[in-house]
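Every protein chain but one is kept in place in this view of the complex.
Here the chain labels run A and B in written order, and each chain numbers its own residues starting at 1.
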Amino acid sequence: MPITVPAYGKEAAGRLASMADVTADDGALRRFLHGLPGVDAVGLEARAATLGTRSIKTTAKAYAIDLSISMIDLTTLEGADTQGKVRALCAKGSNPDPTDRTAPKVAAICVYPDMVATAKEALRNGGAPEIHVASVATAFPAGRAALPVKLADTRDAVAAGADEIDMVIDRGAFLSGRYMAVFEEIKAVKEACARPDGSAAHLKVIFETGELQTYDNVRRVSWLAMLAGADFIKTSTGKVAVNATPPVTLLMLEAVRDFHAATGVQVGVKPAGGIRTTKDALKYLVMVNETLGEPWLTADWFRFGASSLLNDLLMQRQKLSTGRYSGPDYVTVD
Amino acid sequence: MTFDYAPAPESRAVVDIAPSYGLFIDGEFAPASDGKVFKTVSPSSEESLSEVAQASAEDVDRAVKAARKAFEKWSALPGAERAKYLFRIARIIQERSRELAVLESLDNGKPIRESRDADLPLVAAHFFYYAGWADKLDHAGYGPNPRPLGVAGQVIPWNFPLLMLAWKIAPALATGNTVVLKPAETTPLSALFFADICRQAGLPKGVVNILTGDGSTGAALVGHPDINKVAFTGSTEVGKAIARTVAGTDKRVTLELGGKAANIVFDDAPIDQAVEGIVNGIFFNQGHVCCAGSRLLVQESVQDELLEALKRRMRTLRVGDPLDKNTDVGAINSAEQLARITALADAGEAEGAERWAPDCELPGSGYWFAPTLFTGVTQAHRIAREEIFGPVLSVLTFRTPAEAVEKANNTPYGLSAGIWTEKGSRMLWMASKLRAGVIWSNTFNKFDPASPFGGYKESGFGREGGRHGLEAYLNV
Partner (left out) sequence: MSDRLSVLKTYKLYVGGKFPRSESGRVYEVTDSKDRWLANAPLASRKDARDAVVAARKAFGGWSGATAYNRGQILYRVAEMLEGRRDQFVAEVADAEGCSKAKAAAQVDAAIDRWVWYAGWSDKVAQIAGGANPVAGPYFNMSAPEPTGVVAVLAPQESSFLGLVSVVAPAIVTGNTVVVVAAQDAPLPALSLAEVLATSDLPGGVVNLLSGRTAELGAPLAAHQDVNAIDLAGADAGLAKDLETAAADNLKRVLRPGAVDWSAAPGTERLLSFLETKTVWHPMGV
């Protein structure tokens, strides 16, 4: 197996170049993606369900809860967002449980591009500059804009200080079989993530798996995005009827595992939307643990796109430390 | 810090095991006529769980008489009334399922995840299904008003104690027979708890009789002149002995015996799911499954990829305390069985196959065997021919579908087979060529009360489950 390199590192580009033959043209890419092993839906769902029966208790639960908190991309993506709302969210992410300073900080604050500067400033002023600011971009959530608009959207967010960009793919192009168009668009956005100093914002690629419908499509798009240079692959925008599900996430974890085995490039995974309870979060961590293992059990390589999940984790955390069940009045609402 | 799952034991407090149990005959518990008893131990700890009676030939006779006496009224009952008894039993099993799951894991050694999520739901479903047939026998395709056989002598194995009881008792009772059932020597407890469920359901006395004991009890039951039907699940060797015993009598027989199933993986298979299916096929219930996919036939073009994925997956199997909710592979059921598995695995090595097992720490007491894989196996190896009945997988290869069929069928057994391919026409072609009673495609070890189960060739005859399962208990 090749030596592991992070997707966002300089070496990764070289590894991807070794796969250049499969992305040489539309036909080659299509043959490669359609040559991937099929996914049996029933079997995949059964495996995800079985992993969901793992029982995480006591010390393991305490560990997993703190790990989950540290993996959250605390998100607000509403038309009604204001600077005040974003500042409050930053405060919450920096200090999730005011009654217990040992609670870890979240991984990132996820906002629309026009709120990036506000979030950066709030985190800096709040003494938590290590929390990343992630910005959705590329005409999120539908992605229905011309490429130059999407790239401008991306550059704008990066210029405002975004550490991470969550782009959406063109699902229409993917579903109509124009894989190369999707591939080229991801590559272009990745380039737009570059900063003048030579560093770059990390790129998460959102598939909107609820719209892609089939598991075969999810496996194909996972490979497509990783071949195009995605640092993270992400399930959903949270804006459609079906968002992250355990089987879809498991399948993406398997794709990341196989891509890593083939290229040595480590790619992260972010399920987003619909993950609201500690129980849910723990099921996802179990899937990561038993599919990818220890190297992925960090906020660098696994994230939860969520908002209400945080308070449930905090209530469970309080339960573990006090022995009694907490209630929504004992966590802050921001 | 790593993400190690802390112990998550299921509570033992949910089940109350008495220090000793008698035989359940004519609705009452009674000691054996000669007072003999034996201990049943937990295979994961070697702890003695209880003492049960060793039924003698005299006890067998008493139980058969009780069943004979009960038969008259039970068989004359309207089907709708028999149905309601069976529905009651199904519901009580559902209500008491956690207790029974813990009991099963204690006495058998199987992981609680399986006894809780597989065995017990299937047990309840089986009673529910056959309850529904009791008043519909006229519609079952066996002509109008098909009649029961009489008293059924039933002998079941230790691998799925309560599930095999359900497979035997539910169709027998639904069709109007009465039964004398002998659970396996090493796993008698859940059958004795089932006797209590019969009491709660108000089942008439003598309809179900439970005799604990060893092989001699089973032989006495099978040989009893006043039983009309023998139903046996267990080894092919004992099955043949039973077939000889009943020769020349009017006794009807169904036998569900051993297997050496081929699990066939083509190069276009959904690989991740195939790996799960292989794991489930051979490591489910520690491989103590007659239809286990114990021979993996993999197409040579995908062999390396598949085996690497399989080994990776096997490294994540959690072997240990059956009552821990996170255990995937539990204890081997007995010292005797462990010795047999060990001997066959050693033979595999001696005959030149390559042995591999993941690093896994096995508990100090109890009977354990790590999940094991043999590569470089040929049809000539003992581990490719003999049923190991343990967590040991023999890997063979093939090049073409015809070769896969030839190898898969090259066994005296014919219970089950698996086919992994994304191509439907090939799957169906394979299924039509395989000489086995159950064919799973892109899945394995699936059971349902509506689906008939049983073997070709030396895997036995007769079917259990589904509409077909009624035939074994009807005079048709």
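Note that a residue touches a chain if its C-beta (ideal position, glycine included) is under 8 Å from a C-beta of that chain, and two chains touch if they have at least 3 such contacts.
Nothing here was measured: the structure is a model prediction, and the numbers come from that model.
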| item | value |
| --- | --- |
| Partners of the unshown chain among those that are drawn | B |
| Residue touching the undisplayed chain, where the options are B:K136, B:K205, B:R355 or B:R382 | B:K136 |
| Residue of B:P204, B:P358 or B:P401 in touch with the missing chain, whole complex considered | B:P401 |
| Residue among B:A80, B:A339 or B:V476 touching the omitted chain | B:A80 |
| Sole contact to the chain not displayed, among B:R199, B:R355, B:R435 or B:R467 | B:R467 |
| Residues of chain B (touch criterion as defined above) contacting the omitted chain | 80, 83-84, 87, 125, 128-129, 131-136, 139-141, 401-402, 424-426, 428-432, 449-450, 466-467 |
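Just so it is clear, only the chains that are shown with their structure count from here on.
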| item | value |
| --- | --- |
| Chain A-chain B separation of Cα centroids, rounded to whole Å | 44 |
| Residues of chain A defined as touching chain B within the complex | 37-40, 42-44, 46-47, 53-61, 63-64, 67, 254, 285, 289-290, 294, 297 |
| Touching residues (chain side chain B, partner chain A) in the complex | 1-8, 113, 117, 268-273, 276-277, 316, 325-326, 422, 442-443 |
